[in-house]
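Written out below as structure tokens is the structure these notes cover.
A single protein chain has been omitted from the complex, and every remaining protein chain is retained in its original position.
Letters are used for the chains, namely A and B, taken in the order the chains are written, and counting of residues starts over at 1 for each.
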Amino acid sequence: MNRIVALWRDTRHLWVLLILVVGIGAVALMARARMVPESYGETGPYRARARDEIAAKPSVLIADATCLECHADVGEERAESLHKAVRCFHCHGVGHEHVALARKAAENPDLSVPPAAEWDGNFRTDIDLYVTEDRATCLACHQAVVGMPEDFKKINVAEHLENMGASETESRETCFECHAGHDTAP
Amino acid sequence: MVELEVIGGANGQCGGSSDPCESAGCQCDSAESDSRRQFLQQASTFALGAVSLTLFPVSVAEGEPAGGAGGGLGTDAQPPMYGFLVDTEKCIGSGKCLTACRVENDVPEGYQRTWVERYVHFKDGTVQVDLVPETGYAGSDQPPIDPEQVERAYFVPKLCNHCEDAPCNQVCPVHASFTSPEGFELIDTERCIGCAYCVQACPYGTRFINPDTGTADKCTWCYHRVMRDEDPACVEACPVGARLFGRVDDPDSEISQRIAAIPTSVLKAHLGTHPKTRYLGISDEVT
Partner (left out) sequence: MSEIPFVFPNDVHPPWSIMIVLYPYITGLVAGAFVVSALYHVFHREALKPVARLALVTSLCFCAFATLPLLLHLHRPERCFNVLVTPSVTSAIAGFGFIYSAYMLVLVVEVWLVFRPAIVEQANSLTGAKALFYRVLALGVTDITDRSRAIDSRLIRVLAIMGIPIACVLHGYVGFLFGAVKANPWWSTALMPVIFLISAIVSGIAALILLYQFISWRRGETADRECVGALARYLWMFLVLAASLEGLELLQMAYEAGGEWPILRALLTEHLAVSYGLVQVLIGSLVPLLLLLTSFTRRLPARLVMFSSGLASLLILVQVFAMRWNVVVGGQLFSKSFRGFVEFPLHWMSREGLLAAAVILTLPLAALWVAGKILPIWQPAEAGTLADAR
């Protein structure tokens, strides 16, 4: 009996330490269990809700089909065009606000859809809706650049105008004087 | 269950005729229902596992069969569902995909989820690589290269490769980088601690720390669009069809047929990451 008392006396500090360490460990484990996010591990070692959150993001880029819901005439015009692969937003901007307004206007006849603005010359088409007959719109794709495939139609404006016998070489609207916007026959 | 809603929703949309479902992007086929069944099986397995998750979440997570985070440590090889084919022979360097991606995914200035490189081999033997400006060359003030000096030149669009053995996923300490059941490499921005280890681990330079959120960011192959049967924004934006996205588990899809018919390659194949983004028409100078 005395030996046990003696052993207790000599190792008391270690037992206190052990209880402390185990206690802290237990609290840490419990805290950790509480901190695991909901839906973690449901479909794999990750938070399953994250997938739904990413999937729920709205699509920003407007598909041509959306534009054609109202502008059916343009769709017909472009049906046989060499440019049917060209998307509406390439020349007219993303038009996100325009579509939202048009949707609202469809439900509420009092609302009017504001007309598109003139293209501001910005090549990045992340602004809303605009109309353009600027030659730069065509050159965004067709200006001859080193690296383009052989068979892609490259335009050197000066040469092209000379070949075609055009006079007004400085006009920004030169392309559209001969080529239509939507049904662009060569 | 949430997963059911997502899949169900996608299926429901598929039935609608108004959807501009391009030949490559359509999910209304037998492969879809197969993979869906497979997915549901997995989901129920995990649901059982989730019960024991309350106290020791790691033990379950570690034993995951479909984790895909394994890399060298052995993963359950699921055949890829989706693939991306970049046709460098078609790309004209218009830069339309760049703006589309930035607008679609709210990519901060100075960072790119996708970019387009131009490789120019000069007749004197030098190789010049540069970036297609976001406005295309026509909208930039970059001095043009004299075509007389050039032997050959071509454009190479770059984006996340969604590797089957993704090193970015392997190194993520908190499982914020994860593989969706459809095989997309995604980032949980609610869990990411912004350590940037994944940025270091990606051999392709596709990842970055988003300065607005402080979390890792990269191309998702527009997961949100694909889940509602739309093409990724860059694919939608390409005027010449240089970017092709679709189901590779469906032998009849356009992408499957093209990959089957023409030799394609992946970037830095020697690293064993097994990218699901494939390239047509590139040679070994492309890194």
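The rule is short, and it goes like this: a residue touches a chain if its C-beta (ideal position, glycine included) is under 8 Å from a C-beta of that chain, and two chains touch if they have at least 3 such contacts.
All of these numbers come straight from a predicted model, not from anything done at the bench.
Write out, one label after another, the shown chains that touch the chain missing from the document.
A, B
Could you tell me which of B:150, B:171, B:266 or B:282 touches the chain that is not displayed?
B:171
Taking the entire complex into account, which one of B:155, B:197 or B:245 touches the absent chain?
B:197
Just checking the interface: what residues of chain B touch the absent partner chain?
Within chain B, the residues that touch the unshown chain are 57-58, 61-62, 69-71, 73, 110-112, 115, 117, 125-131, 158, 167, 170-176, 191-197, 199-209, 214-215, 271-272, 287.
For review purposes, identify every residue of chain A that touches the missing chain, sorted by number.
Touch with the absent chain occurs at residues 6, 9-14, 16-17, 20-21, 28, 32, 35-37, 40, 45, 47.
One rule holds in what follows: only the chains that are shown with their structure count from here on.
If you average the CA atoms of chain A and of chain B, how far apart do the two points sit, in angstrom?
So the centre of chain A lies 14 Å away from the centre of chain B.
Note which residues of chain A are touching chain B in the complex, please.
Touch list, chain A to chain B: 29, 32-33, 36-37, 39-61, 63-65, 85-87, 89-90, 94, 122-126, 136, 139-141, 143-149, 152.
Given the complex with chain A, which residues does chain B contribute to the contact?
Touching chain A from chain B are residues 2-3, 5-6, 18-20, 42-43, 46-47, 49-50, 53-57, 60-62, 64, 66-69, 89-96, 99-100, 102-104, 118-120, 134-140, 144-145, 147, 150, 153-155, 175-176, 178-181, 186, 188-191, 220, 223-225, 227-228, 230, 233, 236-237, 239-241.
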